[in-house]
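Apart from one protein chain that is not included, each protein chain of the complex appears where it belongs.
Let's turn to subunit A:
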Amino acid sequence: MHEVAIMQNALDIALQQTRLAGGSQIHALKLRIGELSGVVPEALEFAFDVVVQGTIAADAHLEIDYIPVVCHCSNCDLDFQPANLVYECYQCDQISIDVVRGQELEIASLEVS
């Protein structure tokens, strides 16, 4: 349940960025969360409701962009979305260790006023 700590970090960054932009209210927060980030989006949503209380983000809407894993197969020089948690290339069956997407744990954008 480290989602609360992660959400607190995200809120801290959002508050700082809002101040830098001269804003006083956060209306929306958009996150990009990779399938392989070790974070559960539902738990993040729950944590968001808790950490924003009493802040300028109390009424903000949270949007989570969930990024599926994409691997690169060096054999076929091909990016592919694995069918399950074994990252097997669908063309040559080689297991990929090159994850090109799906590890994201980042803030994408904010809407402030």
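Definition applied: contacts are C-beta pairs under 8 Å (C-beta built on N, C-alpha and C of every residue); 3 or more make two chains touch, one makes a residue touch a chain; residues count from 1.
By definition in this document, contacts and distances are computed from a predicted model.
A chain of this complex does not appear here, and its UniProt-recorded name among "Cobalt transporter subunit CbtA", "Thiamine pyrophosphate-binding protein", "Hydrogenase nickel incorporation protein HypB" or "Branched-chain amino acid transport system permease protein" is "Hydrogenase nickel incorporation protein HypB". If you put the missing chain back, the residues of subunit A touching it would be 1-2, 5-6, 9-10, 13-14, 17-18, 21, 23, 27, 31, 36-39, 85-86, 95, 97, 99, 105-113.
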